[in-house]
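The structure under discussion is supplied below as structure tokens; questions concerning it will follow.
Selected chains only, in their assembly positions.
Going in written order, the chains are labelled A and B, and every chain counts its residues from 1.
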Amino acid sequence: MSIKKGILIVIKENFHGVFPYLVSPIDTSGEVKCDVLEQLCEDLISVGVHGLTPLGSTGEFAYLSWPQRQRIVEVVIKAAKGRVPVVAGVASTTITDAVTQARTFEQLGCDGILAILESYFPISEDGVYAYFKAIAEAVSIPIVLYTNPSFQRSDLSIPVIERLSHISNIRYLKDASSNTGRLLSILNCVQGRMEIFAASAHIPACVMLLGGVGWMAGPACIAPKQSVELYEICRQGAWEEAMKLQRSLWILNQSFVKYNLAACIKGGLELQGYSVGSPLLPQSPLSPEGFLEIKRALVTIGAL
Amino acid sequence: MSIKKGILIVIKENFHGVFPYLVSPIDTSGEVKCDVLEQLCEDLISVGVHGLTPLGSTGEFAYLSWPQRQRIVEVVIKAAKGRVPVVAGVASTTITDAVTQARTFEQLGCDGILAILESYFPISEDGVYAYFKAIAEAVSIPIVLYTNPSFQRSDLSIPVIERLSHISNIRYLKDASSNTGRLLSILNCVQGRMEIFAASAHIPACVMLLGGVGWMAGPACIAPKQSVELYEICRQGAWEEAMKLQRSLWILNQSFVKYNLAACIKGGLELQGYSVGSPLLPQSPLSPEGFLEIKRALVTIGAL
């Protein structure tokens, strides 16, 4: 239940929990490897993840054509079979294109939109606001704002987030800034109008303690069982137990930050038997040392 | 004449002189305003520019769909009527897509490719090399490498430029780094295998003195006559006279750097009577103060 501008909006199910960022398996001819992606979705759901997020950073949205993006969303929705919400990434430099993407994904059956602003030139605060507002108004499903200052040229300032929090279906934020204090400042500022998901740059257990509702992250794709376990312990308020598990799982995030995100998760999935391939060129595949490090991390945490 | 790996390649006409970066006039329904673009090209050629460059930064390549990009290139080629070379911007995050763009533009009749690497994640030196090499090998027309560290996430290092300079049709570099010393370092390094064009962040007269062959820049689109005059004075080696003219023209570059590039040049062209409109949303149009400043600059240099 979320309160917006005095209007009570009842939403059957709020997004919460572990939403793995899905990789995008593409074969050498540019086709989506549907069977691999379906199997991955099926396995993730079977161990209890709470949602699926295609076309995030880890999903290489910035490297995929529009037909590839649509195909991936179709496959994920089909695989989910309504068991968990599917929140797909919409990313563009222009409002027109972003609105088209969002409408298409809603029509395909997505349960939410992860909204991303790409930019080449700097964009004014009003321009940033207009972009996300236009996406929100183009659809009736919930919007998750996504900001990643490491890779996107335009960041979401706290004043813009505050303004956006008053739009009724802008209901979540996933902030990948690595600055956890910023999350607390945002929570203090949006006063319940928006919920927060952690990114892999934050410590999920800390964000849960702050009042977060879960995390959307690449590493959850290769450690889904452990992630769900951590989430449950957090929900029970067993914070010291949570931190103990968190501390051991953190080695995955430590590796993640050292390598190309997509290469890292694709490499880990390959080790787990999913033939997802490498990231699209000219991105590099995971290096041999990277494979070793990920392998060691997965073995340590019991995910291989 | 350019010497590559001991092989003598004779090219009928080398690129040189003033290549205005063309804006991309788009109407509210997303259509390219062909008549406006054609008229602009005609007028630029009539005052003596030496080439036309659609789909550079000023041309908002990062904000245009693939059909819009193709249409713009078609219109410019048609307008040029073979009188001056057309060098169109190819920009992508993936090798596959960049190769498709380059081949299409060659088939449309372009005389050269301005090659741009977009990226989301950091790309390794080998990845950067592979990207530009693939574009060069996909076509038989000359390639101009373009690097703009202000807006593109990936810069071209001098060692990568040196490696690329050995590929026979990679023959030019346009560097928008604002570091003029870097240009001299590059010239020292490529030893005649590659020629250099200045960007608006460099002082054209200085780059000409260094041994540059011209400039590719947005401001040349609104001050083409003055730019051509400056080029001619430089070619005559009248450096102090050149610097005198350069100094007065520089106010345009000073304004240019303060505003969104596309907004600035589109604003200047509107003042000159071309209904090119504003940059695509969520970019902001030129502000009222920006219009005043550009107007004053154009009047001062005799371009309005």
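We take it that contacts are C-beta pairs under 8 Å (C-beta built on N, C-alpha and C of every residue); 3 or more make two chains touch, one makes a residue touch a chain.
None of these values were measured; they are calculated from a predicted model.
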item	value
With 2 copies placed, total copies in this complex	4
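FYI, only the chains that are shown with their structure count from here on.
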item	value
Distance from chain B to chain A - Cα centre to Cα centre, in angstrom	37
Touching residues on chain A, where the partner in the complex is chain B	30, 57, 60, 62-63, 65, 93-97, 117-124, 126-128, 130-131, 151, 153, 260-262, 279-284
